[in-house]
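Here the complex is missing one protein chain, while the rest keep their positions.
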């Protein structure tokens, strides 16, 4: 489809050919989707699975539960091969994506400030293919660190104070679904180039027969269409509080869902859970988003960012 | 059905014949359901619609949107006839419910500490039929007051410091879906007899054609099956932080949903949005809950409160 | 039990076919058939998709207490009505009803004037039958956007009920069927030619506002059947508010759906 609307956006220095990005942890590292469509020719950017300095096993099984309310819950817990293993396995493929115009955002995970530092240093050294980084300070599924690192403005700013000096590349911060205005301001003040929200919302699913969690952990992260309206509201709250660009995440499964995120103030939009149950959704969402932008009579989709009227 | 399990529970001094209650604002004031089943003979308690000292018009239309993810959004904004109008219209009916063994919880709304005081004084004077009160400090749909009154532990405690001295009847506090442990502790310390959570979760639904909210307000409250797992987690967090009983609310549409709330630590469970789209659900949920309790081999459902194992 | 309480009934689909462009005709068999007053509505639950939880509130064209059947017409506008249009004969579900306050007979003597816009026709046909049964003469205007959307069979029913003395005018916004123009233009003519004791209107909000204004200008009492998104249909959630001239709001589901047009803040 030939577009009459310029779809290119700039996510804090990460220049995307279109606003579509992928939510970390729902898209493998891209290669898993090559059988469905040409990843490098389609997406504006891909956000890879969270990676730490050293390999993590992640959480025991079961890690997944389906909820009756248009949602799932997961407690994967950032299983990853460590930066070296990640680069060995996916470096060439990801460089290929970049060569074809798809930006590559590597996600940095850690249990402590020191682990964030080590992971960032390793990425800086080993990942020339990274267009930028996403610092995950909001994983609800790891014992220490994770969400705790982003629970308060002070803690969040501390992580940025460690990561920021280590790289000149754009740094996006993945935020938890609470106090997004306050924490967003703290992250902007501490040098974040962009913010991405929301991470999954902690929930519980109990097997009423055994009285135990349906997952190996007591709580896990809720995602899917069920949380979309909540995510749009948080993107709007955050966009009203900061001047840096935002990547909107949360239950996006259609062009209309993505359009809501953009109107609420998102510069880019990540598709997450929908990639799992509808793996061909990204190209469709892109077409729908472009058609909507055309229908809105703008020549550049940037005119629609934050164009919500109230 | 003759029960082999004692279903009676005590919600902070409100002695309920069974754990089922109704979420304020989803059940009118009970009489609307008399055509579906015998309200007074079925429920453990009914929580009436929020009422202020003087009548409130509520918000303009539209007040409702259906979301694709098993949820709805509303921005009613506590339309109510004021305590006098409420008592005139519903007093006799509600006294009848009490006479038939269904406890009556009147909900107190206000924009300011002074309005909470006035409403509580009027209820004390005019509502002998009230078994207890629920103080709504978490309505997301009113300009001043509402959720702001319960946004911080300090603000929440302040409301209690005004209401608590004015009545000897049990006081339940309706909490917003954030910081439930911290705010719950503050409410217990300031004299709350019980807590009810969660109120709706603020969300946004944007008409992407007009770029405006699908409701008259920019944000509104999300409710329905979509938020159930999130609500169960918050009930668990709150129950682990306080010693007073909790009424679990959020997307309960089956006996299994209610059982999850009880296992997570809820003494009572309110049915909300399900009353709107499945108005005969309460008797069914009660039977399912009782069958589950029997199946768990207990003689008293109180043995199952907080029996979640992790 | 509350005397005039709304309740839940089973229903079985007996027919569900396309009646015009984007409009479907649904015939259900249900005990509610014996309880419906003209202008009331019911809230139908469409089974199958738990991701869309609300029912579909629909007014009806006619009910047969003997056969226990109810005839309804609906426009396919969203996911709920799309799924309703896929229900086939024999399929069953539940509905909540009878809901709301329907049409009432004219207070004064004289003819009535019925005005329907698009999918507003079914309740207007219920009013027509009410008036015919009461021996009250009426004229009627039925407007549609374009010819494809004209419910010809139903307009014939309207003419039959209006009798020899009754005038029934069809118009379309684009002139592809009947007269060209809005129902309010035809209404203006009739108001100049004949005297009316009461007007009955159902259609898009903007149309009803125009009808209400015209009726008021000619000193004709006017009843309007309002439409709102509804959470329950029986007064439990207060979501379907209608702004009143007197200030404040009424609920469409219990105070309406039929209102005295002069009480509505358009």
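Letters are used for the chains, namely A, B and C, taken in the order the chains are written, and counting of residues starts over at 1 for each.
As a working rule, contacts are C-beta pairs under 8 Å (C-beta built on N, C-alpha and C of every residue); 3 or more make two chains touch, one makes a residue touch a chain.
Remember, predicted model here, so these are calculated numbers, not experimental data.
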Touched by the hidden chain, restricted to displayed chains: A, B, C
Residue among A:58, A:101 or A:191 touching the omitted chain: A:58
Hidden partner chain, touching residue among B:18, B:32, B:47 or B:70: B:70
Those residues of subunit C which, in the complete complex, touch the missing chain: 48-52
Where the unshown chain meets subunit B, residue by residue: 68-70, 225
Subunit A residues touching the omitted chain (full complex): 25-28, 31-36, 38, 49, 55, 57-58, 60-66, 68-72, 74, 76, 79, 224-225, 273, 275-280
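Following the convention adopted for this analysis, only the chains that are shown with their structure count from here on.
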Clusters that remain linked by touching, subunit B excluded: one piece
Distance from subunit B to subunit A - Cα centre to Cα centre, in angstrom: 35
Mean-CA-position distance for subunit C and subunit A (Å): 48
Interface hub residues of subunit C, defined as touching at least two other chains: 50-51
Residue list for subunit A, restricted to those that touch at least two other chains: 68-70, 225
